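Below you'll find the structure I mean.
Excluded from the complex is one protein chain; the other protein chains are retained at their positions.
Moving on, here comes chain A:
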Amino acid sequence: MAVIEIKNVAKRFGEYQALHDINLTIADQEFMVLLGASGCGKSTLLRIIAGLETATEGEVWIGGKRIDHLPPKDRGIAMVFQNYAVFPHLTVFENIGFGLRMQKLPNDEVTRRVERTAGLMHIDQLLKRYSGELSGGQRQRVAVARALAMEPDVILMDEPLSNLDALLRMEMRAELKGVLAESNTTAIYVTHDQVEAMSMADRISVMHEGRIVQAASPIDVYRDPAERFVAGFIGNPPMNFLDATPQGAGQFLVAGQSFAGPSANKPLEFAIRPEDMTLSETGLTATAKVVEPLGAHLLVTCEVEGKLFRAVLDSDLRVSMGDTLTLAPMQDRIRWFDPDTQIAVK
């Protein structure tokens, strides 16, 4: 019922181009995460959809209606802000009911909806309090409840969990995902935290320097990065890169080893995730520089041909500094990038 279409949206702040020609369609009831480092334009895009910022060029459509010329209140959206933006002069009840009062809904309807959403967010005990009497986590619950009470077509969230401490963030993440899945709204969620993005999204749009680099499901973004930037941004630790020299007939020489690759007959970059390698008889020769036993697994930072190279290995293995390891990459997990265009080569 509320498909969001962003068509050729660009935004300039004076000379600075914050967004370049963004095109994105978000399906009804989809949970879309805009992921990127700070300054990549993800918040600007969200604020353009909300109507808090005007696009220099392009159109925004929600539910088949063009809305980029409308004020925020007429767009059928609700927003959750990073700093909660809970009104300090109103009680929790009046905060959640604020939008409903603005719609002039009858009192019993306001009460019904406030109590329902407060129940969903587990803040029904706090309805009489003021925001000064709440903790950060409780305030964020109020902000989410306030947005949900509007029963919007689209809910926009701008780094809603980034002001919470790590444990609370993990708890809220799961809770928010559950509540939003039940509410049948389309959601756009801005974050710089890739774990948040991976765990919550139906689809992730990775943004970099004002462009959407890749919009795909979390597992696709992880397994098949469309560009070298995504490969180096997603994953902790991110992908390893090595230079690959063509040997003809789809074979490439990487650090002295031959690997089957794409048919392109030019120098490429070989990429592999740290966890997609095993210790073996044949493979890449690596010198262990730092060994970090992380409990669940062993993170070994090594050097391959003078380049930084990380491997995540089984925690039972005994590896010490200076050891020479032979790492065998899993053939179907190897990815290739064109060093000139930075784009993935198949």
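Worth pointing out:
Here is the rule we use: a residue touches a chain if its C-beta (ideal position, glycine included) is under 8 Å from a C-beta of that chain, and two chains touch if they have at least 3 such contacts; residues count from 1.
Keep in mind that, in the parts below, contacts and distances are computed from a predicted model.
A chain of the complex is left out here; the name its UniProt entry carries, from "Trehalose transport system permease protein SugB", "MinD superfamily P-loop ATPase", "Cytochrome c-type biogenesis protein CcmF" or "GntR family transcriptional regulator", is "Trehalose transport system permease protein SugB".
In the complete complex, the hidden chain is touched by one of A:I22, A:A55 or A:M79, namely A:M79. Contact residues of chain A toward the unshown chain are 50-52, 71-73, 77-79, 81-83, 85, 87-89, 98-99, 102-103, 143, 146, 150, 156.
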